[in-house]
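A single protein chain has been omitted from the complex, and every remaining protein chain is retained in its original position.
Right, chain A next:
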Amino acid sequence: MYDLIIFLVLLTIGFTFGRIAEKRHFQSIIEREEELRDILTFSERLPPPGFSSARTELVSGNVVISIDYFKRIAAGLRGILGGRVTAYETLLERARREAILRMKEEARVFEATHIVNVKLETASITKGQHNQTGCVEVYAYGTALTPIKQEPEKS
């Protein structure tokens, strides 16, 4: 009986705080994406054609997000029934977009206009450990291109 009460309390805490955190995060992601919209990112290996000389820089963004208790249980139930694990889908979406944003923020420091060869890597921090809340890490990296201002040719 006490187990059930503890379980329900954890579930409620997990759901409430998890939901608030997720909402805020998505809001912030959407706002910052708008701010950094002018930095263009591509998975293409080479700069866009016609791109003249530029300084290149490795930029990266890294994020770790933990699942909450509610998501863990919901995903566990999904593990029995099968199907889309929506609880994890939102988590990974947040992590991916946040990682790209952080990478773009770094590129902003270099006054880059483009990032090419963007790659994403995902890792689970808690691997194969039972009874432990899982964390997901997403790492985004790419090559930032900063155009070199051409000195006006002296005539």
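FYI, a residue touches a chain if its C-beta (ideal position, glycine included) is under 8 Å from a C-beta of that chain, and two chains touch if they have at least 3 such contacts; residues count from 1.
Here is the rule we go by: contacts and distances are computed from a predicted model.
**Student:** Between "ABC-2 type transport system permease protein", "ABC transporter domain-containing protein", "Acyl-CoA dehydrogenase/oxidase N-terminal domain-containing protein" or "TPR repeat-containing protein YfgC", choose the name on the UniProt record of the chain that's been left out.
**Tutor:** "TPR repeat-containing protein YfgC"
**Student:** In the full complex, which residues of chain A touch the absent chain?
**Tutor:** 3-4, 7, 15, 19, 30, 37, 40-42, 44, 48-49, 70-71, 73-74, 76-81, 84, 86-87, 89-90, 92-93, 130-131
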